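On to chain A.
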Amino acid sequence: MSAAGATGADPVLRVENLTVGFGASGAAVVEGVSFTVAAGECLALVGESGSGKSVTARSILGLAGARSWQRADAVELSERDLRSLSEREWRSVRGRNVGLILQDALASLDPLRPVGREIADALRLHTRLSPAARAARVHELLRSVGMPEPELRVKQRSGELSGGLRQRALIASAIALDPGLLIADEPTTALDTTVQARILDLLAEQKESGTAVLLISHDLAVVSRVADRVAVLREGRIIETGPTDRVLRNPEEPYTRRLIGAVPTGRPRGERLSVPVGSAPGGSAQRARPAAPVPARATTPRDAVALSVRNVTVRFRGPNGSTRLAVDSASVDLHTGTTLGLVGESGSGKTTLARLALGLIAPDAGEVRVGGEPWNPLAEKHRRPVRARVGAVYQDSLASFDPRLSVEAILTDAATGGARRGSPARSGAADRVRELLDSVGLPAGVLPARPLNLSGGQRQRVAIARALAPRPDILICDEPVSALDVSVQAQVLDLLDELQERHGLSYLFISHDLGVVAHMADRIAVMSEGRIVEMADTDRILAAPQHPFTRRLLDASPRL
Partner candidate 1 sequence: MSDLEVSTRIARSATSRRAGTRRSATVGEVVAALVIVFLLLSALLPGAIAPLDPLAIRPLEAFSPPSPGSWFGTDESGRDIFSRVVHGTASSLLIGVSATAIGLGLGLILGTAAGMLGPVVDFSVNRMLEVLFAFPGLLLALFFIVIFGPGVVTATIAVGISTAPGYARIIRGQLVSIRRSAYVEAATVLGRSRWQILYRHILPNTLAPIFVLGTLGVGQAIVWAASLSYLGLGAVPPAAEWGAMLAAGRTYISTAWWLTFFPGLFIVLTATAITVLGRRLQQRVREQG
Partner candidate 2 sequence: MFRAPLSPRRAAGGALGLAALLLLTGCSAPDAAPANSGPVTGGTLTYASGDAEPTCLDPHVGGNYPQALISTQYLESLVSKNADGEIIPWLATEWAEAEDGLSWTFTLRDDVMFTDGTPLDAEAVRANIAHLQDPETLSSTGYLALGKVTSTEAVDPSTVRVLLSEPDSALLESLSQPWLAIQSPTAIARGMDENCASPVGTGPFVVEEWNRQNSITLVRNEDYTSPPADAEHDGPAYLERIVWRFLPDSASRYAALQAGEVDMIDNAQPDTIVQAAQDDALEELDAPRPGASNRLELNSGKPPFDDVRVREAFIRSVNVDDAVEGLFFGTAERSYSPLSSVEPLAVGDESLFGFDPEAGAALLDEAGWSERDAEGYRVREGQRLTLRLPVSTNQSIPAEQSLFEQVQATARDAGFEIVLEPLDLSSWYGALAANEYDLVSAPYTKVGPDVLRILYHSDGTTPAPSGYFANHAQVRNPELDAILTEAGQVSDPDRRAELYAEAQRIVLEGFYILPLYDQQNTYLLRSDVRGVRALPTVSAPTLYDAWLDR
């Protein structure tokens, strides 16, 4: 992969000074963006949510939306000026000359139509092929995207396919008429890492076969796998562009540096990811906190077990009476003051384990102990008094807040054990709430706000503050950052680290992203199909994975 490809061939797509806005008087969300993509080349537009990457991609297809407007000096697809196209000309371009792959194939393929039809549509619209010929071509395409048993799949609907197969189907529909340009908008987000890897390989193949690929992503690590060149977007402007390895090795722009710095993958435990507020923009990530504490951690007592899960088993009853093992005699120990990372793919039973640890469901066999005391199974009324010891941080924090309550109400309630207004327990609550806000780095200004009106990062901080309110010594964090932008994710991860330092907390840290887990955890438990297939210290897992699944996970997880 070299940038050379870019300069040599003449560009398939040339965008000159593109500006896009919404509403008659609306401000531009994309401003003066210029880039080119050549045949057999992959250009990645990287940026965080709201940076205007998707809008850019869509305006190239003339699909920016009904109320959008755009200006550009040039939008050329293999020398053809796209700016002056009529609606029907657009239609001839879409699908034939440009293919689009969207995030979340579940929603991007019509859930009511067999995927075969969806794929065939492109053919129906742009070719005169007979239905039979189309069917044949569809099989061909499915095979080419590595879809197992295509003849069965064509008849299934997107809802009946697994995430990976879905995405393959979507790609197949996009490349049906192998267009010169393929636009992939977050093609792998919300996919398991192993699947993600395969999809990225697929895109790479397309590129090799001479297609120009415009890849849009928020994830630098993903980008680094396929992209030849990277363009970093921020607030609608391209602030830095260049060959992938150059940009990643030595970024020129501080923002780019910060983005890169925020990627946890391959970063040692305890290393700071985000730039502390007010620190010099030029500051490289390393300086934030020396790697010193790492050995220090090694000395912390490993024998004291905060939370122990002893070969627990959980069965779920399926709709047709069949039972499924969600957790299969799993055992893990969380040592005091440390972080146990739990990694696995979707459906591997991670969350069920978390709910067990939180005492929200009872195990069918085995038991969970907290600080050696029985915890689950246990009658709720006996567990309630000690619940203060175990807190939780969820992925979707918004859903975990009562929509009627303000931040203040939420924290006060959490801090005072749900005491009613005016009860003595409430005295001094206000100070405690302030204290909590400080500890998670939120201004007092958010108190009257409702979580709905906060940003994702702020919500997650409120969630953490709430978890801390009863002064727990264990936090169960279930995918706490997977919904967040990379820089925000960095801040939250750092916050968790700090808090652990300050309060000597023990974390059960659950994530599908090995990179994140590896960065956060002292020990890692790898989970697959309900079983703990491997559990060891982080470095051992990274250095010498035993279980084949662990190895696959490791290979698949993208790093810079």
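Selection rule: all candidates are chains of the complex that A comes from, given by their letters.
A few comments on the model shown:
Going forward, a residue touches a chain if its C-beta (ideal position, glycine included) is under 8 Å from a C-beta of that chain, and two chains touch if they have at least 3 such contacts; residues count from 1.
Since we're looking at a predicted model, the values are computed, not measured.
By the touch criterion defined above, chain A in this complex contacts candidate 1 out of 1 or 2.
Residues 358, 360, 384-385, 387-388, 390-392, 394, 396, 399-404, 413-414, 417-418, 450, 452, 466, 469-470 of chain A are the ones that touch candidate 1 when the two sit in their complex.
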